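Encoded as structure tokens, the structure appears first; notes follow it.
For this view, one protein chain was removed and the others were kept in their places.
In order of appearance the chains are A and B, and numbering begins at 1 in each one.
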Amino acid sequence: MTSNLNKQGQHLVIQQHLIRMKDSLRIALRNPSFLSGGIILIVICIIAFFPQWFTDYDPVAISAGDPLVPPSTNHLFGTDNFGRDVFARVIYATKIDLQLAVVSTIVPFVVGSLLGLLAGYYGKIIDMVIMRFLDVLMAFPFTVLVISIITILGNGLQNIFIAIWLVGWIAFARLVRAEVLRVKESEFIQAARVAGFGDRRIIFRHVLPNAISPAVVYATSYAVLCMLTAAGMSFLGLGVQPPTPEWGSLLSEGRSFIGVAWWMTLFPGIFMAVTGIGFSLLGDGLTDFLRAKGR
Amino acid sequence: MSNPPLLEVKNLYMHYHISDQEIVKAVSDVSFSVYEGETFGFVGESGCGKSATCRSLLRLIKPPGEILSGEILYKGQDILKLSPRAMQQFRGRQMSMIFQEPMTALNPVMKIRDQITDALYFLKNRKTEANEYAVDLLRRVGIPLPEERIKEYPHQFSGGMQQRAMIASALGPKPGLLLADEPTTALDVTIQDQIIKLINNLRDELKMSVILVTHDLGVVAQMCDRLAVMYAGRIMEMTDTVTLFSKPRHPYTYALLGSIPTRANRGKKLEPITGAPPNLANLDPGCPFKPRCRYAESVCGEELPEIRELKPGHWSRCHFLDKAESFQGVIEDYQQ
Partner (left out) sequence: MSHINYIVKRLLQILPVLLCVTILIFAMMRLIPGDPARIQLGENAREAAVQALRLKMGLDKPLVTQYFIFMKQLITLDLGTSLLYKIPVVKLISQRIGLTFSLAGVSMFFIILISFPLGYIAGMNKDKAADQTIRVISLAAISMPSFWLGILLMLFFGVHLRLLPVGGWGSTPLEHLKGLLLPGIASAMVTAALVMRNLRNSIVDINSLDYVDFARSKGLMDKTVKKNYIMRNALLSAVTLLSMRFAWLLGGSVVIETVFALPGIGKLLVDSIFARDYPVVQSVVFLLSFSVLVINLITDVLYAFLDPRIRL
């Protein structure tokens, strides 16, 4: 009997959750920033996962056509110095750059938030150690820290990920810690503690949901930052190695032919900027949405 | 009171136009007069339009707020018709305002001296003359060691001292009328008392008038000559202070008086007003107090009562003023 009631209760709770999620989604979709950012990113995702839908050219094979042909109906974005179709290279690069943005954000987001949560909630020694560590890492400019780590690990896509992961958690830890310190003092947490709930339950059911929003918003701008930094590294020759197409390294190739083939520079950059704008719009919309929800 | 009033407000309307669906009617059909040398009070629960009225008088309303219609006559001149430049010169010199939270009303990065002297338009020599004037002002509002404290920043002052400094700053340009928006609410009780006395003294010394906005009937009793009770952006009852406390003629006023300890209801149980004030964006056509009124009848929900003068100087907005007899019984019942 009791278990039956319990089940019914659970069912109700789940239903309420679904209704609330539907409401949130409806409000979010009414926000123009969120909506346009979302649409841009969905299109970018489709391009990233199904590049073959958009072009028949091979992005890597060298003997595809004449070199340095300006944009035409045949080659939408022209061809590069090896005669490869620039449109195909830009399209096939999308996947790597999207990965650079998303994968390099998720790991620091999770790890940094967890550490910030621990530091903020337990305070004392854990807090002190993490904060002092942050102080030291903050003394290095972001790019310089990434470069230093790549120097140790060597060039390549994988090492870029590792370098950005090692650096990225700092900001998330900081943000979440500050929020946790604020939330920890609020009455509903005190009440949960008085009610005798365990730390784990309090942290994950009560503190985390109320402390995570600034980190979520920051994650969207961090994704842009990662994409731009990683592209910068590839531009310098420290990241993705040719002939693999990546927007940063495409720009670097274009830089050498700037006088004769502007199309090699313009188009990869436009794709990068549009993706970046997609993330930024999404973040802007999220900020508005969270502010409205907080009221 | 045979002299013409210093300030006469006629049928003032101020709305916040948030969207076409959502218009907050903060101030509706407000008319009153303030005479020279008197303190006029506005009382009511929070969100009833007292502060909005106050800010409208100085035209400090920001979009989406908008003064729709009405007249604000100061010494016979309608200040709603002043150009922005003329309005800027009107503020401070004629009418000045002090705010509820002294901490947020003072600029945190300017010294107290600069926040007093920057409004002293009439002094030629800003350096020495203005400094002396400011020190004198601070001494008048009761700040000890004014020569030293004038060099400090607001955060170095206590709450009561900040309030005094703000009063000094507002009085710097010698206004004829001081608007005081909840001047005591943010302060400790003992300091509240000092500030009340200070404002009363300054009013007499400087021969100015004061408009006091408060939700605290005790403060009203200590300071005001006449007052208006506001509810949902409208004046419900307006008369002199003694009459209001002894012979109130509006159900809302009874309710307010019944919710606080007074001499009249000593020994009786205090009765809080049930329910909450209405949403100003969504007002029903009838009397706004109807949902919380003990004496409401069907006509109250249909028609908004006009404000009427019962006796000279005593105004009230209720459908049943003519049934005064039956009301009177209720009031006396209240007061026994």
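Before moving on, here are some points about what is shown:
Here is the rule we use: a residue touches a chain if its C-beta (ideal position, glycine included) is under 8 Å from a C-beta of that chain, and two chains touch if they have at least 3 such contacts.
No experiment lies behind these values; they were computed from the predicted model shown.
The omitted chain makes contact with just one of the residues B:88, B:201, B:246 or B:279: B:88.
If you put the hidden chain back, the residue from B:133, B:153 or B:295 that touches it is B:153. Considering the full assembly, A:147 is the residue among A:27, A:147 or A:162 that touches the omitted chain. Listed for chain B, the residues touching the missing chain in the whole complex are 55, 58, 60, 62, 84, 88-93, 96-101, 104-110, 114, 118-119, 121, 153, 155, 166, 169-170, 172-173, 179. In the full complex, the hidden chain is touched by chain A at residues 132, 135-136, 138-144, 147-148, 150-152, 221, 224, 228, 231-232, 235-238, 248, 251, 254-255, 258-259, 262, 265-266, 268-269, 272-273, 275-277, 279-281, 284.
The criterion applied here is as follows: only the chains that are shown with their structure count from here on.
Per-chain Cα centroids separate chain A from chain B by 53 Å.
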